[in-house]
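A single protein chain has been omitted from the complex, and every remaining protein chain is retained in its original position.
Note that the chains are named A and B in the order they appear, and that numbering of residues resets to 1 at the start of each chain.
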Amino acid sequence: IGEIQRFIRDDGTVKVSRSLKEMANKIRRAKEELSKTYGRVPTVNEIAEHLELSPEDIILAQEANRNPSSIHETVYE
Amino acid sequence: MKNKMEIQFSALSQNESFARITVAAFIAQLDPTMDELTEIKTVVSEAVTNSIIHGYENDPNGVIYIAVILDGDTIELTIRDEGIGIDDVEEAKQPLFTTKPELERSGMGFTIMENFMDEIHVISHQGEGTIIRLKKHLARNKALCN
Partner (left out) sequence: MKNKMEIQFSALSQNESFARITVAAFIAQLDPTMDELTEIKTVVSEAVTNSIIHGYENDPNGVIYIAVILDGDTIELTIRDEGIGIDDVEEAKQPLFTTKPELERSGMGFTIMENFMDEIHVISHQGEGTIIRLKKHLARNKALCN
C-alpha cells in the first residue's frame, strides 16, 4: 500500500479530484492533531506550515472532502 | 493595508464551490482559524445558493458578483445578483421563512449569515436584484482568546 500511495503522490498524471481528496484527509488529521497540541483551533497558516503546503492549497484541498462528487461529476455529464 | 478583489461567475451550482474557495483563499491572508474560515465559507454558500435558486431561479445565464475588502482584521463581503429580488426583506430574514418549501430548503440561510457574521445589510428590490453586505472582524490575539 505504501508503494501505491507513493505512486499516487509522485505521478502528476493522477486526477486532481483524487489527489486533493488525499490531501484533504491529511488536513483533517492535522487539524485534530494541532487542536490537541495548542488547546485551540489552529489557523490556516499553522496547518499549512505543519503540512508544508501553501495556505491556498490547504483551502483548495479542503473543499475536495466536502462534496465527494462535485469535482468529479462534470466529467461524466 | 487595504486589499480588494471582485469576482463574477455564471449562476451554476458547481460554482458554489468555486466561490467558497475564492473567498477563503483571499481571506487566508489574514490567517483566520480553520473555524473562522469554515464560517465564512458557509456564509458564501448560503448567499450564492440563494442567488442561484431564488434570485435567478436556476437560470444559468444569471451572473453572481462577489466583492471582498480586507482592511486590517476586518472582512467586508458583498454578494450581489441581478435576479428577481426580495419582496419583503424583513420577512425573508425570519428563521424558517422560505418561499420554496418544496425544495426542502431550511429557511435558515439568512439566520446562518447573521450568526456567523458581525453585520448584515440586505438591499433588494423586486425585479432588480439583491445585494447582501456582510462584515466580520477576525479575533485578534487568537492564542489568548481561546
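The rule is short, and it goes like this: a contact is a pair of C-beta atoms (placed from the backbone, for glycine too) under 8 Å apart; a residue touches a chain by one contact, two chains touch by 3 or more.
Keep in mind that this is a model prediction, so the values were computed, not measured.
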Absent chain, residues of chain A that touch it = 12-17, 19-20, 54-57, 59-60, 63, 71-72, 74-75, 77
Query = List the chain B residues touching the unshown chain?
reply = 1-10, 12, 14-15, 17-18, 21-22, 25-26, 28-29, 60
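Here, only the chains that are shown with their structure count from here on.
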Query = Per the centroid of Cα atoms for each chain, what is the distance between chain A and chain B, given in Å?
reply = 25
